[in-house]
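Of the protein chains in this complex, one is absent; all others appear in place.
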Amino acid sequence: MKLELLKVNIKGVKWGGSTEVLKDGTLQVSKEDLLAFVADDDNLKCINADIALPGESIRIVPVKDVIEPRYKIEGGGQVFPGMVNDVESVGEGKTFVLEGVAVVTCGRIVGFQEGIVDMSGKGAEYTPFSKTCNVVLVFEPKDGLEKHDYEKAFRLAGLKAAMYLAKCVYESGGAADKTETYEIAPFAESMKSYAGLPKVAYLYMLQTQGLLHDTYVYGIDAKRILPTILHPNETMDGAVVSGNCVSACDKNSTYVHQNNPVIRSLYERHGKDINFVGVIITNENVTLADKKRSSSFAVKIAGMFGVDGLVISEEGFGNPDADLIMNCRRAEMAGIKTVLITDEYAGRDGASQSLADAATEANAVVTAGNANMTVTIPPQERIIGFTEYVDVIAGGFDGSLKPDGSIEVELQAITGATCELGFNKLGAETW
Amino acid sequence: MTYRIVHYINQFFAGIGGEEKAGVGPESRNGALGPGMAFKAVFGNEAEIVGTVICGDGYFAENMDEAGEKILKMIADFKPDAVIAGPAFNAGRYGTACGAVSEAVLKKLGIPVVTGMYPENPGVDMFRKSVYIVETSDSARGIKDAVPAMSKLIMKMLRGEPIGSPADDGYIQRGVRVNRFHDKIGAARAVDMLVKKLKGEEFKTEYPMPVFDRVPPAEPIKDMKNAVIALVTSGGIVPKGNPDHIEASSASKYGTYSIEGVQSADEVAYATAHGGYDPTYANTDPNRVLPIDVLREMEKEGMFSKLYDYFFTTVGNGTSVASSKKFGSEIGERLKKDGVDAVILTST
Partner (left out) sequence: MLEGGVPVVLSPFFYACITNNKDLAECVDDARLVEGPAISVLTIARDMVHQGWKLVASPLYGNFKPAQQPYRSLVLSRGNENTQIPADSYSLGLIESAINLFQGCEIKRIPGDMPDQIDRDYKYVDLALMEDTLLECGILRCDLHRCIRR
């Protein structure tokens, strides 16, 4: 399967009469057209659309999801299959990408929701989305809308907006600045390729605990799946999307699913140090029976591929730590070498045990940092969204909001700060 | 300004005497003394050792609460800006005292404090989470490296400079997780690590899993009537007079004593060497810790075949995990060799 990503390098965003890329690389967006396209009058009242650029003194809070604008121009299916498009399989052909831009959806589903993106200052160092030019959509629900329905409407609106922007630019004649090609041969071939190189797969754990904690694969709530196989390219076309709203630092937004850095890193070493054979997705359910079933099933698939090594990434923390450790132990016991990616909850002083579970088999772990570390983020000139509940959001605490407008928060409150797909350079060490 | 520093040392470094003088109580002297002279030389005009507080290691171990309070008051009387304790090198009781004094200074006086120890000193395990312990060699020969390292750290604290990593600032890992930015993103680090692991090359995990040293329990005794039972205690019961001088805390050894023909661990022949609990009840009737009397009765009744001829004893008070492990394996080997089927472990 071969996918080409045709990337337009976007250098800025501004409102204008039409949606297209200007000569200087600025994405011009027709606010009116965009809002009309994402409108969902039965469920949502969109109260604001805004632009936030890197370096501007802007805080976006609470951020629900971040999505990269993409649009398929060749090959089966369309981006975000089963969500805002047909369920046809994706991952082949050509996909048009607006690189450097993100659609950020913002709004409250529950009162304690967090998710801070600061475009400048200390907070900006920790969120990857301070480096993207953001088109921010702020939503509120129609009165009486049930929370599950609101979350869904909210999620779909963001995806629609992202697809719409890429589609408009493509249709207005936007030209790609570069093309990236991703290709892995069919199993029959790939299993025999690169003799001497170890076969490696990626065990991709998806947060699937319930409302505000869900992930969707081709439109299916991933808590209802048995672990299965994906071609890595499918993720690039949005086969996996986020329905996740809590624990901003380590929930995987759709953007990081689309740009999964583990998949990119495995591709980089493919054919050189390893033979990257595919992606196994699994879930992180709440019942112990589900945990055992999924873990056993996922490792069984890895065994059927005869892989020598697995990268296993976790999403979130708490009881998913048990899934992570279970996956690791089963794989190691089956003779498959593992490296885990997680983040830590070692307390503000860093002295507590970082994970809720442990195993001696987990001897190769990459950490995305201690999410309990506090940072004081300075006030920003402009707020997009709502700040009144910062005191009770996941990474905040009583007295978080200082009189001068600065907030002392744990990294947990900052969107994408300790992404367990290994999206950032942050890590932790023992002192 | 010149910072005021108080130095805590034991009777040996104060020149009072060795083990025979370990029982001396806390005292306070003006100015620097013993290793304090070396610190004085390094501090120059920046800081001054205004006083030295001394306590015998044995005295401290046996009277921790009282000694601790006295020492703290003596330190506070000098109105210091900071405290240094030791270095204690590999001296177990001295290390424990330095750790305890440092912790008390930090908690009660709230001023900077630094101590120094050899990594295997039992005081390290007990106090490294709460106080900065500079890594030293195992003997006083290491003083020339210890002094500059401890001085550098305490001066950093006094100047309010941020403390760096253990490697940068020479202290023993406190087990605290600290965030830092790497050159590469996490995913690339993970794939690098996997490639190394697959090639059998050395790799370093970024998060060492906590190790729980769990020993799987032995199978239950099926034939109790024919079993040989042994007694092992960390409650410090020894033949009166403590013939092997097992230390009241941070024990460096265990004792093996015959109880062949002994019907009871009576107060005439036995007492506790333990310094970590009120010994009144154990000394009134040592069977309370080492129940020879009851086991002899059971032996007579035929509940089991024989009480093993020796008991093993040590003091669990502040004894390092490494020492305990060593004692345990040696005792276990001996018991196995002698055909003992089961052990009753008593502690306090």
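For clarity, chains are labelled A and B in written order, and residue numbers in each chain start from 1.
In this section, a residue touches a chain if its C-beta (ideal position, glycine included) is under 8 Å from a C-beta of that chain, and two chains touch if they have at least 3 such contacts.
In this text, all values refer to a predicted model and were calculated from it rather than measured experimentally.
**Q** Where does the absent chain touch, in terms of which shown chains it meets?
**A** A
**Q** Out of A:Val61, A:Cys168 or A:Val246, which is the one that touches the chain we can't see?
**A** Going through A:Val61, A:Cys168 or A:Val246 one by one, A:Val246 is the residue touching the chain not shown.
**Q** Touching the hidden chain in the complete assembly: which of A:Asp221, A:Glu268 or A:Glu361 does that?
**A** That would be A:Asp221, which touches the missing chain.
**Q** Could you tell me which of A:Pro320, A:Gly350, A:Gly369 or A:Gly385 touches the chain that is not displayed?
**A** Final answer for the missing-chain contact: A:Pro320.
**Q** Per the definition of touch given earlier, which of A:Gly55, A:Gly111 or A:Gly306 contacts the omitted chain?
**A** Among A:Gly55, A:Gly111 or A:Gly306, only A:Gly111 touches the chain that is not shown.
**Q** In the whole complex, not just what's shown, which of A:Ser193, A:Ser352 or A:Thr430 touches the removed chain?
**A** A:Ser352
**Q** Kindly note down the residues of chain A that lie in touch with the hidden chain.
**A** Given the touch definition above, chain A has residues 110-112, 146-148, 207, 209-213, 221, 223-224, 244, 246-247, 250-251, 284-289, 291, 316-322, 345, 347-348, 352-353, 356-357, 389, 392, 394, 397, 412 touching the missing chain.
Heads up, the rule we're going with is that only the chains that are shown with their structure count from here on.
**Q** Nearest whole angstrom, what separates the Cα centre of chain A from the Cα centre of chain B?
**A** Distance between chain centres: 48 Å.
**Q** Going by the contact rule set out above, which residues of chain A touch chain B in the complex?
**A** Touch list, chain A to chain B: 198, 200, 260-262, 264-266, 268-269, 273-274, 308-311, 313, 337-342, 344, 346, 349-351, 353-355, 358-360, 362-370, 373, 411, 419-431.
**Q** Would you mind writing out the residues of chain B in touch with chain A in their complex?
**A** Interface residues on the chain B side: 129, 165-166, 173-191, 193-195, 197-198, 203, 205-212.
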